[in-house]
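As you look at this complex, bear in mind that one protein chain is not there, while each of the others sits in place.
Then we have chain A:
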Amino acid sequence: MLLPRTYMLALRATVSNSPISNVLEALRSAPSQTLQNLARVRYAHHQSEGRANGVKDGPGKRLGAKKTAGQYVIPGHIIFRQRGTKWFPGENCDMGRDHTIFAARAGYVQFYRDPLKHPKRQYIGVTFDRDDKLPYPPNAPRRRRLGMVATDSPSGPPAESIAASAAAEADMSGGNALVAAAAAQAHNSRGRDLMATGTVAREVPRRLGRKGGRSVSYLDRGEDGMPLAPNARTRGMYREANWEIGRAAEREGIKVKKWVPGDRWSAWRQRAKRRERAQQMSAMRSGGKKKGKGKKGRGKK
C-alpha cells in the first residue's frame, strides 16, 4: 500500500528539482526513483502529545477473593470478584454479569477443582456442612436443602364459604346463578380450589354458556368488576389482558379532547389547571403546615 504514495512523492520531487522540463521524461525516470525511495527506512516517530500516552495505571478495581475458604456465607454474598473467569461457579454458587462469583445457598465456601467436570477449571463452591469435601462423588445423590417452611393456611378463605356466599348473593340479586358461579370460580382461582371431588373442573366449562340470550365471553364482567369467563392466555387466571387494559377508557366512555397545536387558549387553560392542581397537591403534602422557606416565590411556572 505504500507504493503509490512514494511514487507520487518521487514524481513531485523530480518535477521540482531537476532541470527536466518535460513531464513525460520525468515520468519515464520515475520508476527508478521509486525503487530508491522504497529502499529508505521510515522510522516511527514518537507522538508525545495526546491521551494515548497518558496514565496507564488507573484506580484499582478491588478484585479478588472477598471470602476465604471455610467462611460462612448466605445467598447473595460475593465470594470472588474477577475480570473474566479465573474461577467458575461450582456447587451452590452462581456467576454474575461481570463474572462475580456469589453464593446461592447458605454454607461454607470451598475453592476446588473438578477434573471430571472440566480438566482445567477451578471452581468455588458452597457446602452445607463444614466438613464436606468438594467435589462430591459423581454418582452420589445431590446434597440439597429444602429451604422452605410449611404454612398451615393457604391464602384465601375456604372454598365452601365463597360458594355459599356467592349463592346467597345470587338469590338476592334475582337468581343470577351464573354470576355467582363465576364469582366463586374467580375466588377459587385466586385462592383455594373448589374441587372437593375432583369433578367440578368439568362442570365449569371454559365458556360459561348463555346469559339472557347472548353468550358470556371473557369480556363480560361480574358485579365485582372481574371477568366472568377465564382468559385463555392466562390459563384460567382472572387477569385482564393487556389489550383490555388499554381499552379501559373506551369502555368507561372517557373522551379526550383533541389537541390542536396552535390553540393557545386551551393551552393556557390547561396550564392554569395544572398549576392549581400542583398547588393543591403541595398543600396536601405539607399537611396544612406553613413552611415559609421558598414557598412564596414558587408560584410562577
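Following the convention adopted for this analysis, a residue touches a chain if its C-beta (ideal position, glycine included) is under 8 Å from a C-beta of that chain, and two chains touch if they have at least 3 such contacts; residues count from 1.
Throughout what follows, contacts and distances are computed from a predicted model.
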Exercise. Between "Tubulin delta chain", "tRNA (adenine(58)-N(1))-methyltransferase non-catalytic subunit TRM6", "Large ribosomal subunit protein mL38" or "Eukaryotic translation initiation factor 3 subunit E", choose the name on the UniProt record of the chain that's been left out.
Key: "Large ribosomal subunit protein mL38"
Exercise. Consider the whole complex, including the chain that is not shown, and state which of A:41, A:140 or A:254 touches that chain.
Key: A:140
Quiz item: Out of A:55, A:116 or A:148, which touches the unshown chain?
Solution: A:148
Quiz prompt | Touching residues on chain A - with respect to the absent chain | solution = 72, 74-75, 106, 138-142, 144-155, 189, 192-193, 195-201, 236
